[in-house]
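For reference, the structure I am asking about is given below.
One chain of protein is taken out of this complex; the other chains stay put.
Up next is subunit A:
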Amino acid sequence: MIETAVIGIRSLASALPSRFAEVETLRTSSAAGTLRSFGFPGAWVEGNASQLALAAARKVVPGKKIDALLWVGALSGSHEHASASGISKDNVLHRFCYPGSWLQEELGLEQATVSGVAQQGCAGMFSAMRHARALLVAEPEVKNVLCAGADALPENAERELLYNVISDAGCACVLSHEELLYRWIGYHQISRGYYWDVPAKQSEIIAAYFPTAALTIRGVLKKTGIRAEEIDLVIPTGVNRSSWPILMRLCGIPDERLYQPEKSFGHTIAADSVLILEEARERGVLRPGMKLLLFAYGFGSSWCSLILETTDLI
């Protein structure tokens, strides 16, 4: 029997492209001033999804025998890697060139089994971690699971998504039983297929965001028996910053428990929580024994909430 209480995140890392573009230079629907007021001075652009994931994974893999690799991507294009072959791009074989397999090859993870997590939008990394944990619980021979992925928008693509400015980014983390930085306390997800048609249901999605987010967070609190006021820090995502104080109030968590990132990452789709958690750790905000609440919403639609506890290794 595996002791599930000792599963958690052993290491995590992220990677951003080299260029940050001011919001005024980006293709957006809303005015630049409006987006700045929502906390988006610009976006990280010109990234390559596979390379960003590789850069992040290289920071977390050394010294660990990886038994399983879960590739994460929100965009359908993030699940294809460019072939070295010169055959026509119309050939269906190109559709079978997977970045997860490419990443395994690049990192030399010969022992790992590879699969992918898709259709979770910005909640993809949360979902991958959930499945990684499930693997660790279900299969005793699995000791370390690498979750890695990235999303990058095409050059000159529209960068605004429902009042959020999208950055390219990659992230990676290893879930394990040992040398944990963050102990896994609980997870809760609500998926609503009703909202699958994103273009048609934009307004309904905006309206559903808050009440369903609150239900999700209350769900994880209930599952874990933790009271809202016992949450030490809420790690936000990079979405519209004006939404977080509302969500804090809806969940009964004191405003001052919301972590305020110093850096501007934009909304990096699935990498937000990793980027911001890393920053909080680098700034020395985290101390052993802190209960952290993480939340992400992904088109599809899925609302995910995760509680982690920092260990002495933090």
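Note that in this section contacts are C-beta pairs under 8 Å (C-beta built on N, C-alpha and C of every residue); 3 or more make two chains touch, one makes a residue touch a chain; residues count from 1.
Please note the rule applied: contacts and distances are computed from a predicted model.
Enquirer: One chain of this complex is missing from the view, so tell me which of "NAD-dependent epimerase/dehydratase family protein", "Putative aldouronate transport system permease protein", "Protein FixC" or "Protein translocase subunit SecD" is its UniProt name.
Expert: According to UniProt, the chain not displayed is called "NAD-dependent epimerase/dehydratase family protein".
Enquirer: Can you tell me which of A:93, A:206 or A:313 touches the chain that was removed from the display?
Expert: A:206
Enquirer: Looking at the full complex, which residue from A:198, A:226 or A:250 touches the chain that isn't shown here?
Expert: The missing chain is touched by A:250.
Enquirer: Out of A:6, A:137 or A:215, which is the one that touches the chain we can't see?
Expert: Only one of A:6, A:137 or A:215 touches the chain omitted from view, namely A:215.
Enquirer: Over the whole complex, note the residues of subunit A touching the chain we left out.
Expert: Residues of subunit A in contact with the hidden chain: 30-31, 34, 37-38, 163, 192-195, 203-204, 206-212, 214-215, 240, 242-243, 245-246, 249-250.
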